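Let me begin by presenting the structure, written as C-alpha cells, before commenting on it.
As you look at this complex, bear in mind that one protein chain is not there, while each of the others sits in place.
Right after this comes subunit A.
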Amino acid sequence: MDEMSCGGGGGGARWKRARVAGMGEGKAGGGGGAAFLGLERVGMVVRMLPVPEKVSARARVVRGSLVAHFRGWRVVRETWWWVLLLWILAGSLGSFYLFLFMNAQSLDKRRDSLASMCDERARMLQDQFNVSMNHLQALAILVSTFHHSKTPSAIDQMTFARYAERTAFERPLTSGVAYAVRVTHGEREQFERQQGWAIKKMYSSSNKKQSSPGPGPGDAAVAEIREPAEEYAPVIFAQDAYKHVISFDMLSGNEDRDNILRARKSGKGVLTAPFKLLNNRLGVILTYTVYKYELPAYARPHERIQAAIGYLGGIFDIQALVEKLLKQLASQESIMVNVYDTTNESPISMYGDDTGSGMCHVSVLNFGDPSRKHEMHCRFEKKPPWPWLAITSSFGTLVIALLTGHIFQATVHRIAKVEDDFHKMSELKKRAEDADVAKSQFLATVSHEIRTPMNGVLGMLQMLMDTDLDTTQQDYVRTAQASGKALVSLINEVLDQAKIESGKLELETVPFDLRTVCDDILSLFCGKAQEKGLELAVYVSDQVPQILIGDPGRIRQIITNLVGNSIKFTERGHIYLTVHVVEEVMSCLEVETGIQNTNTLSGYPVANRRCSWESIRLFNRELHSSEKSFAPIASDSISLVISVEDTGVGIPFEAQSRVFTPFMQVGPSIARIHGGTGIGLSISKCLVGLMKGEIGFASKPHVGSTFTFTAVLMRAHCKGNDIKSSEFKGINALVVDHRPVRAKVTKYHLQRLGVKTELTAELNQFISKLNSGSLTAKLVLIDKETWLKESHCTPLLVNKLRNNDKPDSPKLFLLGSSASSPKGGSDTSREHNLNVIMKPLRASMLQVSLRRALGGVDKVHCRNGVVGNSTLGSLLHKKQIIVVDDNIVNLKVAAGALKKYGAEVTCADSGKKAITLLKPPHNFDACFMDIQMPEMDGFEATRRIRVMERDLNERIERGEAPPECASIQRWRTPILAMTADVIQATHEECLKSEMDGYVSKPFEGEQLYSEVARFFQNHDQVE
C-alpha cells in the first residue's frame, strides 16, 4: 500500500508535503514575528517601570507647590475680613469728614455773606450820617458868615427860623437846630439888656432825667435864673419847633456842657448819648462850634477855645436813618439789624430790638466822633437751610465705599471658591494621574503576564503541528495558532496605544542595521505572502548607511504594520518595500513621473508612488531648508523615505481622510473578511511623529495603495558587524530576469554579500554568452518566471551545462516563489536537479544557499523543498545541547524545537543548575540560556561559566589539566541567549557577558540556523 501510493501519486504526495512544510514555515515565521513584537514589549515594560517614580516625584513637587500656595492664600483669607472692616470704617469716616468739610464750607460761606452784607449796611449808614453832619456844619458856617461877620448882623431869630424851615428838606433826619452864643460873665448885663430877657438855668440840678431840653426845661415861666458863672451859652436862635429853648444856658446841663466843651476843643462835630425824643424815638444831639474867624487845620486846642464864639446843635433821629437805609437794601436777603452805642460798658440800643440767637456778625460804626463807639449787629432772619450738597456728597461717597467693599467681598469670596475648586481639581487631577499610571502599569503587567503563557501556547501549537495529525486536526491546530497570534498582536497594539496616549512612549537610540531589520520583516511575512501567492520584496538604496542610530524596534513596528496591512488587503500581485534617502527621492521625483505604472515588481499596476511622496513634499522642503540653516549640526542626521507599495484593493475615496483614526475600518465587509484592530495606522502615525517624520499615502480603489513615511535618524561613526564575508569576494554573478524592478532587488541582495552582479533581461543573451565563452560569472540566478516563459530554450541550456565538465562551469540557481506554479516548480527541480532558492530573498538565507552550492556538489540536491530545515537538521544532528530556562513551558518548547532537528537536549531550570552541569569537563556542544531568570539571570550565569573555563584553560596551559581534558586544547562552549527582548541594548548586554549570540523565543528556523551555523561548522572544520 505505501509503495503503491508513493509510486502512483508520487508528485501529489511531494506537493502535499511541500505545501504543508511551507505553510508550517510561514506559521513559524509569523509566530516569530509576533514573538518579536510580543517580546519587544517586555523590554518596554521593564524600561517603563521607572516612569511611575518620575510621575510620583512630579506629583510630589506639584503637591508641595500647592500646599505652599494654599497656605499663603489661607493667610489672605483669614485677614480679608479685617481689611473689609477697615475699608468700611475708612469709608464711613471719609464720608463723615466730607460732610463736615462741606458743611463747614457752607457755614463759612454763609458767615461771609452775612459779614459782607452787614459791613455794607454799616458803610452806608456811616455815609448817610456823615452827609447829615455836613449839612449841620454848613449851617454853622452860615451863622458865622451872616451873623458874626456882618455888622449889623444879617440874622435874627425870624430870619434864622425861616431859613431853617425852608431848607429842612435837606436834613430829613435832623428834627431841630439851635444856636447858642458864647457870653462871658463880664458881658452878661449888656447881653441881657440887649436881648431883653435873662439867661436861664436848665432843669438838671434837681432832676437828672430832665437834663435834656424836653418840655420840662422848655417852660421859661417856671425856669430859674442862671446863677452867676464864669461863662454862659444862651440860645439866641432856634427853629420854630424848638423856640422854647431860647434863653436857656446850654452850659448849665451836664451832657450839653460836656458836648460844648469837647466840640470847641476839637473843632469837630460831637455826639451825645442816645435819648428819647418827643415822638418816643431815640436820637442824639450833634454839636458844632462857630469860630470868629477861619482857623487852619493844625490849630491848637487853646487857640480853638479862644476863637470860639458860639455853638450850633441839632437833634439827630437815628432810627429814621437806619430805616431809610434798610429800605434801600430791601431787595437783598433779609437780615435783622441792631445798632448799639457801646461807649460805656452796657450798650445802649439805638435801633432794633432783636434778641434772637444764631450766627451774628458785628460791624464797627464810625460817626466821626472819636470819643464815642457804635456797633451794628446783624443776623439772618431765617434759619439756615439744610446743607443738601454736603449731605448728598457724603452719602454718595459712603455708597461708593460700601459698593467697593461689596465688590471686594464678592471678589474674595469668588477667589476663595475658585481656590477651593482648584485645590479639589488638583486632588482629582493627582488621582486621575495616579489612576492613569496605575492603568499603564496594569496594562503593562497584564500584557506581560498574558504574553508569557501565550508564547507557551503558540509554541505548543507549533510543536503539535509537527506531529502526525489528520487533516481535521491540523486545521484546528492552525486555527488555534492563528487566533493566538492575533491575540498577542492585539495585546501589543493596545499596550502601544496606551503608552502613546499617556505620552510615556520613548524612542531608543542605539546603532542598528536597517537592512537586517528589513530582512527580519520579510521573514515575518514570507509565510503569509506564500499562502496568498504574493511577490514580497525589499530594496534599500546604496546611499543609506549600513549602521544608523535610532530605535530599530519602532521602525520595525511601523514597517511591520504597513506590510501587514498590505498583505491583509492584497489578493494578487506584489508588496514592495523600499528605503531611500530624502535627497535621493527629491532628485528622482521628476524621473519617477515618467515611469509607467506597469513597470512594477509583479507586472500589476500600482498607485503612483509620486503621489504618495507629494503629500509630504512640503516637509521635505522644510527639512531641506532646515538642513541648510543647521548644516554643521545636521550633517550627522539623515532622513529616510520608506515606502510600502501594494497591489491590493485600495482605500475608498470617502474613507481616505479617516485612515489614521484609531479603530477605523474601511467598511464592515472588509472588517469581517480581514479582521484587525484598526489602531495600527494610528500608532504608526504617532511613532513617525516621534521620529520627526511624516506619513502619507496614495491609494486607488482596485489598483493598490502606497504608504510612505519619513524618519530622521543619525549616522553612526563606528563600523558595525560586516556580514560580507571574504568567501564571496571576487565572485561574479549574472541575474536573468525580464522584470527590471525584480532584477534590481536580486542584485541588491547579491551585492550585500560582496558579489559583483550583472543584469540581463533575456535567457538567449545568457546562452549566447555561454556559447561564445565570454561569460565570466560563476553564479547564474534565473527567475523561475523567466525560465518558464522561455521554456523552449531550457533543455538546450541544461544539456550544454551537463556536457561541459569544465571545472569553471557556472552554477545555476532558480529563484522560485509560491507565486509560480507548484507543479511546474516541482517538475523543473526534479527534472533537471537544479538548485532552487525560494523568495523572498534575504541576505542570510541567500548566503547559506550560495555557500552550500559552492561548498560541494554532493549537497546540491535538496530534499522536501525546505532548504533551511534540511541544513539545520544536518547541523544539529546528534549534538548535545543544554537548555536553561526557569519556565517549564519554555523549556519544553525549546527542547521540542531542538529535538525536532535531531539534537539531544538536556534541561536545566535555573542558572545555578546550569553552572553545575556546564562545569568542565562536560559533553555539551552548545547551551541555550534564558536571560530573565530569578535569583541569577542568564548574564551572571554566563559570566561564571566563562570564569571556570578560563581557569581550566590556564591549568591546561600549565600542564595541570585532568586526564579527561587532555584531548581538548581550549574549552569554549557556545552559549546563545534565549530572550523575548530583541532590542539592541539586550544584544549588547549579551556580548558584554561573553555570550556568543542570541535567538528569539519561540524559535524560528532561519534565525536558529544562522546563529548555530557559525559555531558548529567551525567546530566541524576544527575536528
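By definition in this document, contacts are C-beta pairs under 8 Å (C-beta built on N, C-alpha and C of every residue); 3 or more make two chains touch, one makes a residue touch a chain; residues count from 1.
Throughout what follows, contacts and distances are computed from a predicted model.
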Report summary line: Choosing from "MIF4G like-domain-containing protein", "Exosome complex component RRP41", "Coatomer subunit zeta" or "CHASE domain-containing protein", the absent chain's UniProt record names it "CHASE domain-containing protein"
**Report entry** Of A:Lys109, A:Arg162, A:His413 or A:Arg431, the residue in touch with the unshown chain
**Finding:** A:Arg162
Requested in this report: Write down which of A:Arg111, A:His135 or A:His244 is the residue touching the left-out chain.
Outcome: A:His135
Report summary line: Against the hidden chain, subunit A presents residues 131, 134-135, 137-138, 141-142, 144-146, 149-150, 154, 159, 162-163, 166-167, 169-170, 294, 328-329, 331-332
